[in-house]
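Missing here is one protein chain; the remaining ones are kept as they sit in the complex.
Every chain is named by a letter (A, B and C) in the order it is written, and numbering of its residues begins at 1.
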Amino acid sequence: MEKKIKVGVIGATGMVGQNYLRLLSYHPWFEVVFLAASPSSAGKKYIDAVAGRWHMSEDIPEEYRNIVVEDASNVSKAVGKCGIVFSAVEMDKKAIMALEEEYARRGFAVVSNNSAHRSTDDVPEINHGHLDIIPQQRKQRGWKEGLLVVKPNCSIQSYMLPLYALLKAGYRIDAMIVSTLQAVSGAGYPGPASIDIIDNVVPYIGGEEEKSEVEPARILGIIEGGRVIPDSSIKISAHCNRVAVSDGHIACCSIRFAGKKPSAEEIIGIWRNFSSLPQELKLPSAPVPPIIYRQEMDRPQPRTDRDAGNGMAITVGRLRPCNVFDYRFVGLHHNTVRGAAGGSILTAELLVAKGFVK
Amino acid sequence: MEKKIKVGVIGATGMVGQNYLRLLSYHPWFEVVFLAASPSSAGKKYIDAVAGRWHMSEDIPEEYRNIVVEDASNVSKAVGKCGIVFSAVEMDKKAIMALEEEYARRGFAVVSNNSAHRSTDDVPEINHGHLDIIPQQRKQRGWKEGLLVVKPNCSIQSYMLPLYALLKAGYRIDAMIVSTLQAVSGAGYPGPASIDIIDNVVPYIGGEEEKSEVEPARILGIIEGGRVIPDSSIKISAHCNRVAVSDGHIACCSIRFAGKKPSAEEIIGIWRNFSSLPQELKLPSAPVPPIIYRQEMDRPQPRTDRDAGNGMAITVGRLRPCNVFDYRFVGLHHNTVRGAAGGSILTAELLVAKGFVK
Amino acid sequence: MEKKIKVGVIGATGMVGQNYLRLLSYHPWFEVVFLAASPSSAGKKYIDAVAGRWHMSEDIPEEYRNIVVEDASNVSKAVGKCGIVFSAVEMDKKAIMALEEEYARRGFAVVSNNSAHRSTDDVPEINHGHLDIIPQQRKQRGWKEGLLVVKPNCSIQSYMLPLYALLKAGYRIDAMIVSTLQAVSGAGYPGPASIDIIDNVVPYIGGEEEKSEVEPARILGIIEGGRVIPDSSIKISAHCNRVAVSDGHIACCSIRFAGKKPSAEEIIGIWRNFSSLPQELKLPSAPVPPIIYRQEMDRPQPRTDRDAGNGMAITVGRLRPCNVFDYRFVGLHHNTVRGAAGGSILTAELLVAKGFVK
Partner (left out) sequence: MEKKIKVGVIGATGMVGQNYLRLLSYHPWFEVVFLAASPSSAGKKYIDAVAGRWHMSEDIPEEYRNIVVEDASNVSKAVGKCGIVFSAVEMDKKAIMALEEEYARRGFAVVSNNSAHRSTDDVPEINHGHLDIIPQQRKQRGWKEGLLVVKPNCSIQSYMLPLYALLKAGYRIDAMIVSTLQAVSGAGYPGPASIDIIDNVVPYIGGEEEKSEVEPARILGIIEGGRVIPDSSIKISAHCNRVAVSDGHIACCSIRFAGKKPSAEEIIGIWRNFSSLPQELKLPSAPVPPIIYRQEMDRPQPRTDRDAGNGMAITVGRLRPCNVFDYRFVGLHHNTVRGAAGGSILTAELLVAKGFVK
């Protein structure tokens, strides 16, 4: 890529926004030129706007420090500056939708973390084909060049790719019971109070089980008549727990096949050989391989596996027969990279590769 | 009880032994008069034998401090001193079995934590009837007054009582998929290295899933011809995880009924009204009620619920429909009280109440 | 005490308020009859007002559940109901001061946690004599029966009693350098975000070092002309750290004596024999002994020692020579009991015993 594509981050001072900036620093295709946040940050240099609230382990990358933050609600400020806008704004869901649609209307490719959108959830390795509804989206909404895509909920990432790899190999799965052990960073900042997490587990995360059960159907859905028809063939039951882990969601999965069942060796082979469009297109953020299978009997673990593939790979282990269903396994992914900003950046790369953004 | 029953603890210096001593301090029926451990502790006062290795939050109870510790392998030392021996010896499983059988042969009622025994696992609220095989056990082994009973694995306690209450109410369950989040104290001392648990989850506990799947059948089994015939009607699949919690095991359960299904209200009613022989006999360690159902959507949690009923109650919450099976719920118990020493003491109380120990 | 003294808690729905209620349940002298909080809670039963925000390990005590919460700013509601008001209101410091003074003006004995007050900080074992300025306080403020006393900052409790015991024994200390390792509950609820505490230490607590250095002088001060003259003879330098502990503050202290120096044996003897007016008056919350010295080389520790003396004792250990000053030691106390609600209740008991409250 000779010349970098200019991008913006709205909601740039929050924790998700910071993750975007961290991951976009030195990105081979994208150059962050526009930062916006709430009115109270507007007019300040980024380093001042975020002072005392920078939560990343690495320092604020040099290139952002002196960018003057704009008011995110003032869409005009972004016009002419960038083509893609990563949205990490924190407002009530309706306000986010309205703002993001305004950006799309004004011609921006908006990549959003907002779960309120009805549009498709994108996991580039799985439903890259869903991006093909963008022309229809533009037509319906009357957008000329703008578009809006949404990343799915982080909790499902530990198993969606492993499940999809099996489906793609021709097997059918009709049920999964899954328990997740989710990191505190999944709740944003500040997230759970430390007094609630030290020496404790909270076996409840508001709205998470519902999303874990519903979103997979949308992601696996097919396009008909310009919209995504959910595929509900896998019934999912999710138990979501919050544990004392900083980053890295674990999913303990029991799955049942419909029809023929692969052997364990076959499953591991399918996972290890899995590759998809992002890998074929050599997208910069696409992990190679996307799925890592670990032989050790006590893996994956958050500390040792969350950073695999620069935080973009899914690590799977402990494949073994299930006494009730067919197989059990453990999946893990990095919830603030693969499950959040990193996943969105991969989607943006796919938008570029598919020609939806110039 | 006018006069207390004299009891001994072998393996008294280890962590399980310490738990026994803590719980037996001021017990209304039992008086600890005999402490034994490895040869290296023999001849020392208990306070000196355990120096630097006492892991309980409360101090060593006064009454044990000056008891001179005996060599546990020298069974003669216990003869004439006590009738019940709680065994928490830490050796290889075969050696434990041999030693405990020797104590039984010499006339002691041995209550053991050793998973190697083939005999029944006792959960007093469930299979109190299993104690009726003791006459047969004595006959087969040629023991006159001795006997040997074993407490089951701690991981299953969070769901066995809730499941049993439903069975007792006339419902049949044919499948359960369960994920446990288990406390580090369940691994004994020292248990997991802190570097492996800080900011981490270990999705594997050696042998735990197998025990979680097999022991329930034995506990629910019926007696025929003087021995326990396992009841394998509930197929169980367990995923066992170690988490950064000191005490308190959580189980996330999805269950399927065979035949008629109770309503959620009915299930909660069954749990809340559940009572069993230990409660009817008013055994000192029997929790009243044995099952606590919490309405709050984020309970049970280890910190807030493990000490319910002095650590002997099972706390259940989050009963809700399951997308795949019929219902989901979360169970919790205190693994070193209900799941270990406390459960064994309750069994010993039942042995006394049933007249097996004088 | 034949008839219990009626008391109220304002700010009853917050975490400190909850701690008051937990500790006052079944108090032998006090009966909670009045609960007040913000307008949004007013008119609701306590159990409803606090729903989803009850953070104690034990359940809401039965006796409070149906008390209708009043608006704390409406002082008239309390008049005629109770004589003592424990204040745990959470507003800005000026507003708290104004409200508490209004309660005092209306005749209540107000026991406050608000660090904004200029009046004395009370540690009943140390400066019980400071309560003798109450007549002067009443005169200056024009209060007839009301009064206002304040509990000191929690961080200092781990060393104030040990230091005072040495002063009372006739020794003089002129310098202390102390590092504290403080529990997250000291920051109130929600306190630190769990992402900031997991696998981490925060070597800074806003305002804590200043309080740790200034308050001791007030507590050790003498009364002259109806007011407390600070005693600044001990220069204190404090380093305050937040660590991943739920409850229990540790202080690592190096102290220098002025003039003669006691031997280590002498110091331990002074601590072990220390007793003060609350103990002599047998106040219900006075720990006996107030200072516990542990011989084990690795004590005190939060988990094992915070609950000593029902959370009201100070545990000290590791007394040893200091290479730079004279001695080093480690002190520990339970910050939400001794260091907060429990300390205030002890002060209220002393007010009763001294006849300031009828």
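Keep in mind that, in the parts below, contacts are C-beta pairs under 8 Å (C-beta built on N, C-alpha and C of every residue); 3 or more make two chains touch, one makes a residue touch a chain.
On a predicted model such as this, the values are computed, not experimentally measured, just so you know.
Every shown chain that the unseen chain touches in the whole complex is listed here: A, B, C. Only one of C:Ser41, C:Ser87, C:Gln137 or C:Gln301 touches the chain withheld from this view, namely C:Gln301. Checked against the full complex, the one of B:Ile96, B:Val201, B:Val245 or B:Ala308 touching the unshown chain is B:Val245.
Only one of the listed residues, C:Ser38, C:Ser179 or C:Ser233, touches the absent chain: C:Ser179.
Here the missing chain is touched by one residue of C:Ala193, C:Val243 or C:Ile268, and it is C:Val243. Remark: the residues of chain C touching the chain excluded from display are 175-177, 179, 181, 199-204, 213, 235-237, 239, 241, 243-246, 250, 252, 254, 297-303, 317-318, 322-325, 328, 330. Considering the complete assembly, chain A touches the hidden chain via residues 52, 57, 198-199, 246, 296, 303-304, 307. Residues touching the missing chain, restricted to chain B, are 55, 184-185, 189-199, 244-246 (touch as defined at the top).
One rule holds in what follows: only the chains that are shown with their structure count from here on.
When the CA atoms of chain A are superposed on chain B, the rotation angle comes to 180 degrees (nearest 5). Over half of the residue numbers found at the chain A and chain C interface occur in both copies, marking it as a same-residue contact. We define each chain's centre as the mean of its Cα atoms; on that basis chain B and chain C are separated by 40 Å. Measuring from the averaged C-alpha position of chain A to that of chain C gives a distance of 47 Å. Shared interface positions of chain A, i.e. residues touching 2 or more other chains, are given as 199, 244-246.
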